[in-house]
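Removed: one protein chain of the complex. Kept in place: all other protein chains.
Chain IDs A and B follow the sequence of writing; residue 1 opens each chain.
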Amino acid sequence: MPVLQNVSPNGLSKKLRSSPQCVVLVALLLGVSLLAVPGDVIAQVDGQVVYNQWCAGCHGEDGAGAGPAANTMLPRPRDFTLALYQVRTTSSGELPTDADMLKVINEGMPGTAMPGWEGVLTEAERLALVDYLKTFSRFFQGDPPTPLDFGRATSGGADAIARGEEVYQMVECWRCHGEQGRGDGESAPTLNDDTGFPIFAADLTENWRFNGGGEVGEIYRVLRTGLDGTPMPTFSDIVDAGVITDEDLWSLAHYVRSLSPEDEPEVREVVTAKLLTDTPLPQTVADVVWEGTERFYVPLSGQIVVQPRWFNPRVDAVWVQAVHDGRELALLVSWGDPSESPDTLWTDFGGQVVTTMGSEDEGAATGSGTADQLVVQFPQELYEGQERPYFLQGDTRRPAYTWTWQSDIAGAFESIARGMGTAARQPDSEQHVRATAQHADGEWKVLFVRPLDTEGAEDLALTAGQAVPMAFQAWDGDNGESGSQGAVSTWYFLVLGQPTPVAVYVAPPVALALTLLFGLLVVRQAQMGSGMWREPDAAARAKRAAKRRQLAGMAVGVIWLGMAFGSYQNSRAGWEAGYADLGFWWAIIGGLLAIAGLGALIGTWIHTRTSK
Amino acid sequence: MIEKCGELRNTALLLGVFVIAGCGGGDGGGDAAGAADAAPAESPVDAATAGNVAGMVTFSGTAPMMAEINMGSEATCAAKHSTTPTEEGFVGGENGGLANVFVYVKEGLESLSFPTPTSAVVLNQDGCTYRPHVLGAQVGQDITLRNSDGLLHNINASPTENRGFNVSQPVNMDTNRSFPVAEVMVPVRCDVHGWMNSYIGVVDHPYFAVSSPDGSVSLDGLPPGDYVIEAWHEQLGTMTSNVTVTTGGTTEISFEFTEAMAGSPVPMGEPIDLLHPDGHQAVDH
Partner (left out) sequence: MGALKSVFRLLGAPFRLINSVMGRFLNTPFRQATAVFLFACGLIEVGIPFIPPLFGMPSAPVPNTVVLEYLVIALVGILLWVSDNEERWSEFKQPIHDVLVRPDRRIARGALFVIVPALVAAQTYFSAQPDISAPPSFRAIHPAPPSAITFQGEQMVLDGLENPLRSTGLLEEHYEEGKRVYYQNCLACHGDGLQGRGHYAQIFNPQPINFQDVGTIAMLTESFVFWRIAKGGPGLPNEGTPWNSAMPAWEDFLTADEIWSVIIFLYEQTGHDPRTWEVEGEEH
């Protein structure tokens, strides 16, 4: 029997990761387990065995960072034989401390393929790994390195951020990271890491992807230590030389932090388009309406489902905003892309990326320099139930209806697609979508406008209040992306806001009046001494009490048993769906309910029997 | 630049002074013998018995064309060059002389240990180029990284025998670094300006030099004995020569690089060795 499962992306598994209780608990348990594991037990774990089983697939058994998966990754896996480590608390060029290495093993490197191993390997295994990694380079045979003194963090605030911005200009971070921090500086296209692979300047507006961590202290640490093996240098020397103060460096860290949202953006399944009643629909990307319109974060991944695949997408997410005025929909899509492709400054970089990611897939790109592209995808029609086109531009039975924008063509066009790369442009008479685009400071903003109902037979009609599946795909031509080699999302929903229903204004006063009336009745009854407030005589009271008890007991027992059965069903569904937590909770609830229900029944039986 | 050269000139021997277009003066490896001289009291070499090695580094064949550097984005730097600057992977001079060849005693000095010079050698960033392009330093000797451009440079050294560094210099300033282990050569690059690169040869004695544009090179004050001298070029690879030094004499030496050597392997420090102290092999199925 197929088991049904609710697959909301905001489900439990998501909560699980972000739960603060969870973190505290894990920390506590870890603390305890550290105390409980004596040193000699740790020593017994063979780091090499752990390494070969879990790390060698990417880093290679010889530690040179060239395992089987290495070709699908940029940045490449760390080459341990060079002993160059990015995340350190030590000076530029120095070795990391054991704690530094353990931190990366535990937490992974955000923005790269390196995951955190805390939940997979035991503490002893992870410590053994640290020791084993050090055997790949003779540099570790010397004295252990001394961590830098990072002093005390400054408090931040508007002043610090303002000062930080000055420092950003003064120490010329913008040369690589760009004026707005989106990694679009003039030197960005020429960057290589120490092993000669092309490397991006970090997009400072996405601190959840900083590979040394995105909080102020972590940013400061990177400024002090640099990221060895990459073009990111240390700024310690200019503090020592008195060019800027340590406080300035903290301010810079505060400023960089302020470029990203306060919290990592949440992925929400539904994009809502606000109904504009008294403002005209925005016709430009710079319209003031967008400042007050909610932004929805849609993360993208490389298209690795159909041939040829792409493992190195430049666009890691798009931000979506939508409004409508009852006649037309305006959809603004923004995303970070350092260049307006094709840009000759980036030609070499894209060529290097294509070479580096050299794919054996059929039809893989051999060069770079095509246009940037964005596709917004809808179903051609809304199906009964939850049926939709395949998320990669539809399938033969359920075509997708797409809007395509390209940086080398003005406007956008509508197509019908029956699979990745099969999009067929609709005839000009059926073209209804308009688009305007702007590229500034490493960001594309593309505005699509289309009538809600085009009256075209092949176009999806949009109705307020209805959830319409929507997906996004993006290509950066200067990163060697084209065809099926780009970034994709799965399905989201677009819901057009509707005028506030009358019920919103009517229902609350009615509820208020009814409640008030009920309250008055209860008080009146109490004051008159009638109903449940009446004091019956002793015999009637006893009889009534007995009867009530028996009825209540039986009813409660039956209800609880029913609920227990429901819980059991839920629990089983949870386990089978792979949501162990759901299964667990419902099992506990079911167990308690069953005990309580049986207890109530038996208790009632015993009670009424003895009282007879 | 002039002052810097003057400072270096007060050392006893200057191997080569040459003019680089637009720079108004520069130095090849003039610091080498000076370094030996910096602490004569501690030197294990008796100057009275020493001899010299001198000669030419030449190139025969068609010199490769060096690409022009587009400094359009850096007006300050572009203004410091009177002609369009080119990349410096190959700099030839008159009469077939080959510049920027690092010449040093590779073998023959193992039994001697030399004091670390107290004076620093300078790697100057001027006009968005490294001056000099090839630099020699002794183990432990301070290397002053100098920014004379007043705009952001980063000095990213990636040795294999030593630990590297990657230092930012957003303003005119000096930063000192040194290498504790001999290594020929340590590549240095600037990530902000993709065209900027340089090489530092680190050796544990004072007998090294960088050929001047006319190809001339000399190693002075060597104790009498047999030596292996190596010449290193960033595109043509290495050549070695066996010489015998006699008291008071000057032994002739010559290195003839040829067109055919282009593309031959250029050593950069020793290959990484994998040591597994617990007896594991790197690959073990």
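Note that contacts are C-beta pairs under 8 Å (C-beta built on N, C-alpha and C of every residue); 3 or more make two chains touch, one makes a residue touch a chain.
All figures in this text were calculated on a predicted structure; none of them were measured in a lab.
Taking every chain of the complex into account, the absent chain touches A.
Between the chain not shown and the residues A:Pro147, A:Pro261 or A:Pro299, the one that touches is A:Pro299.
Check A:Ala241, A:Ile409 or A:Leu512 against the missing chain and you find that the one touching it is A:Leu512.
Taking the complete complex into account, A:Ala545 is the one of A:Ala241, A:Val288, A:Ala424 or A:Ala545 that touches the chain left out.
Note on the undisplayed chain: of the listed residues A:Asn71, A:Thr122, A:Thr355 or A:Thr454, the one touching it is A:Asn71.
Seen from subunit A, the chain kept out of the figure touches residues 2-9, 12-13, 15-16, 19, 21-22, 25, 29, 53-55, 57-58, 67-69, 71-72, 112-113, 115, 117, 119-120, 267, 269-270, 272, 299-302, 304-307, 311, 361, 386-391, 395, 398, 465, 467, 489-491, 493, 495, 497-498, 500-501, 503-504, 507-513, 515-516, 519, 522-523, 526-527, 532-533, 535, 541-542, 545, 548-549, 552, 556, 560, 563, 575-578, 580-582, 584-586, 588-589, 592-593, 596.
As a working rule, only the chains that are shown with their structure count from here on.
For this pair, subunit A with subunit B, the centres built from the Cα atoms lie 50 Å apart. Remark: subunit B residues 73, 151-152, 154-158, 160, 163-171, 173-175, 191-194, 272-278, 280, 282-284 touch subunit A in the complex.
Listing the residues of subunit A that touch subunit B in their complex gives 48, 61-63, 81-82, 84, 91-95, 135-139, 141, 170-172, 175-176, 186-187, 190-192, 194, 226, 228, 230-235, 237-238, 241, 243.
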